[in-house]
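Data first, discussion second: the structure below is written as structure tokens.
Chains shown are a subset, placed as in the full complex.
Naming follows writing order (A, B and C), and every chain is counted from residue 1.
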Amino acid sequence: MIIIMNPEANEEDIISLSGLLQEKGFKVSKLKEGKNTIIHLTTKENKPITFDFKALPGVEKCIPLAKQERLLDKKVDEKTLKVRVGKEVIGGNKIVMMAGPCAVESESQIMQIARSIKEIGATFLRGGAYKPRTSPYSFQGLELEGLKLLRQAADEYNLKVVSEVTSEKYLDNCLKYCDMLQIGARNMQNFELLKAVGKTNTAVLLKRSPGAKIEEWLGAAEYIIAEGNRNIVLCERGINTFENATRYTLDISAVPIVKSKTSLPIIVDPSHASGNSALIHSLSLASLAAGADGLLIEAHNDPKFAISDARQQLTPKEYEKLFLEAKNVSKSIGRKI
Amino acid sequence: MIIIMNPEANEEDIISLSGLLQEKGFKVSKLKEGKNTIIHLTTKENKPITFDFKALPGVEKCIPLAKQERLLDKKVDEKTLKVRVGKEVIGGNKIVMMAGPCAVESESQIMQIARSIKEIGATFLRGGAYKPRTSPYSFQGLELEGLKLLRQAADEYNLKVVSEVTSEKYLDNCLKYCDMLQIGARNMQNFELLKAVGKTNTAVLLKRSPGAKIEEWLGAAEYIIAEGNRNIVLCERGINTFENATRYTLDISAVPIVKSKTSLPIIVDPSHASGNSALIHSLSLASLAAGADGLLIEAHNDPKFAISDARQQLTPKEYEKLFLEAKNVSKSIGRKI
Amino acid sequence: MIIIMNPEANEEDIISLSGLLQEKGFKVSKLKEGKNTIIHLTTKENKPITFDFKALPGVEKCIPLAKQERLLDKKVDEKTLKVRVGKEVIGGNKIVMMAGPCAVESESQIMQIARSIKEIGATFLRGGAYKPRTSPYSFQGLELEGLKLLRQAADEYNLKVVSEVTSEKYLDNCLKYCDMLQIGARNMQNFELLKAVGKTNTAVLLKRSPGAKIEEWLGAAEYIIAEGNRNIVLCERGINTFENATRYTLDISAVPIVKSKTSLPIIVDPSHASGNSALIHSLSLASLAAGADGLLIEAHNDPKFAISDARQQLTPKEYEKLFLEAKNVSKSIGRKI
């Protein structure tokens, strides 16, 4: 830690502070230059110092030096980690395409959608079985039955299943029927749930909370990794801002920032970010151009009568159009779908 | 639901839409006036309609009419609900004062603080035993040991204990040692945890997530109430905004809004909202003047060497000064501490 | 306007409201269905009604119907407007590339940069001569001298000049030396300045204020158009949000939204949006993929010793790399630079 003293601090303040810090076991050294005094502080074991001495007389600012290293931090020579889900690979040169309805509603619905997205080229089927909703009176999902339908549809059409787990108590069910576990935005800092999925080997899709800074999101990922599971894919899905022309504001900058800081793959969910099917096309292409490793798109065979999120789900026809153009943009930056 | 047709919509669109809606079982009536057509839609059971017909040809806007009623909604003749914790009452004319450290650190620390706040006049001791932290490598709390120390200190000085429960699996421990359960900001939409505390009779302090709209926060409260537990106190603790002069931005308007919409008591936590002990005094008085039913304040015997949130904890002396002025302001609006 | 009555409103409220409205000269018609009453209201001239009857007894909601038409609104059959600046065209199939330093600092600086960006392929030279700065003690630009240097450099290398006008009193100078006038973010709602540039024929680059909703930004553009000048290009440059990993948050969704609502071209300034040269590359490609009509990039021959915005300016070498990849992405979506 570096302590910058106030230029008005007197000699007494500096001596008394140094004394106190040495007494508490810190190693202290000083740089004095004109009116400025800088104090350098370390612990014997060189551990990060988290105390805050701002309130002490004469102190202007405390700047931590030793940062807590994280397992997800990018090392200079490291390429982006690849996450494997069966034969599918996320990260690296290939773009992953995940699609499906907001919620599993019925067997015929999920079978129909699964067939459509498979024909178009997607490899992951997404669909909510356990649905966290703002109101307890909104449709809460088909739960276990929904998971079974997802599995059935995925097996029929040779797709992988990604679905949300909302509680440690549903984890076994999800592990049984899903290939990849989604941690939803609302549970991004449900640390006990993060630790529980961290104890499995199953790939995890960790959505960003619309209220979370990137650093908080990475902290959540680290909770999973710290338990031993490195198979994490991050998913940007829009943040809360004052702009109300979209449901959330897609934070496109999160893509290159995550890439520069970590070795984890990141995909984008433009459906939730915009809440508006008319924008999904442009936002999808933008995400890929920004470097995203894939797209999570809501698609529904009959969006206007969807039980939830009607306005943000694409028809199979719209999804097909998007898929084709996504291929072109991916190619232009040297990647492929 | 009301559907407002686009003034450019032609007769055919209107007929075809009406047909489709009737076919789906809705009761349809129309108002035509010049170029404007308004379609009124109900279900037989007069249930809220959640479909979205915005995508249909000629539709300009869909406006839901029947709102889902909630148990927490204020009824015209109803006074604010009073929440009882032993002999202590929250809501009504009296202001509740809760104080204590961010985290329980040791027996001597918590005993010392408990004595101080008791002498000053607080009635609830707060302190984190299970500590959700952004990083898995930060201090995670003394856990069960912390709960026991809280109980011991509270019993010694005749205080009530409020502490955070972060997972269903710690609920039994918390119920054993606490008088009131806190749901923290990060778990505000951990719906399974909300349902679990909803199944108890113990009073709940539900903090607002810094990324949540008031309506989302009330939805979370309704999850608890829907399970049968109406002993809920809401706690505003600042929201995420672009202003970085404070850690969060205290949304003081939340106090009168919650009062006007619901019958639940609401208190304010100016410590987390500001992250700056110099502001807590002003924000506390403002909260009471705005109508808050109490204050949750972080107080620590030696803040600069606190293990967490050093900068936002008051010394006993500062807390005492605040307490006295809070009494004056409360009196000026006809309430008392 | 539609007035939706509260289901609890009694017959008396409805009659009394209708009477009052008719008395005030409105044409009133009603739709009654079960407990719901909808009142439809027009003026004789079918003008937008801006009064707000929310406070009247029994009223639940007021929904304006007739929207004020704007000159910038997209008409169904209209393509994006093309803005001409001499032989350069903005909008249509071609992508415009604008580059240059944050501020004009000296003759040698601006000549050097102009040559670099011309060689790389840019067609517009940007550079601040009048510099609005947060502090009155920061460098305020070379003013008139800066404009002359910009003109000199642009003439030498056959580039167009775009530079900011900060006051009506500098308008004549700017008109004399610039090909395109920039209205900066801070003056986006300086309506008298907007009206003044609206009275010229010169093309205008209207930057979005980081605190403005898209609708407020379009309102600002309409102020210019209403005075007769349709040569407007919008520029997205990031909005204020809680995320502090970037200086602002690039609102990439603004691109397709502006495209869908208006006939104006829109370009993106990823330099100000991110405040971080490492992100400009990704954000530029994303903007083009989202449909932007061009890029405004800060480039400087020696960024680290730039007088302002050091951290967000590209070196010529970095700009060249970006330019090449921007070409590829443009091509993949059927456009060209």
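The rule we apply is simple: a contact is a pair of C-beta atoms (placed from the backbone, for glycine too) under 8 Å apart; a residue touches a chain by one contact, two chains touch by 3 or more.
Computed from a predicted model, the values in this text were never measured in an experiment.
A.B. asks: Total copy count of the complex, if 3 are in place?
C.D. replies: Number of sequence copies in the full complex, not just those placed: 4.
The rule we apply is simple: only the chains that are shown with their structure count from here on.
A.B. asks: Mind having a look at which chain is the central one, using mean CA positions?
C.D. replies: The most central chain, going by mean C-alpha position, is A.
A.B. asks: Shared interface numbers for chain A and chain C above half of all numbers used, same, or below, different?
C.D. replies: Mostly same residues: over half of the interface numbers shared.
A.B. asks: So the centre of each chain is just the mean of its C-alpha atoms; given that, what is the distance between chain B and chain C in Å?
C.D. replies: 38
A.B. asks: I'd like to verify one number: the distance from the centre of chain A to the centre of chain B, where each centre is the average of its C-alpha atoms, in whole angstrom.
C.D. replies: 25
A.B. asks: Please list all residues of chain A that touch 2 or more other chains.
C.D. replies: Within chain A, the residues that touch at least two other chains are 211, 215, 240.
A.B. asks: Mind listing the chain A positions that touch chain C in their complex?
C.D. replies: 211, 213-215, 239-246, 249-257, 259-260, 273-274, 278-279, 281-283, 285-291, 325, 328-329, 331-333
A.B. asks: For a test of understanding, state which residues of chain B touch chain C in their complex under the given definition.
C.D. replies: By the definition above, chain B touches chain C via 2, 4, 7, 29-31, 33-34, 36, 38, 40, 42, 46, 61, 63, 65, 240-242, 244.
A.B. asks: Hey, which residues of chain B end up touching chain A in the complex?
C.D. replies: 24, 50-56, 68, 70, 132, 134-139, 166-169, 186-187, 189-193, 209-212, 215-216, 219, 222-223, 226, 240, 277, 303-308, 310-311
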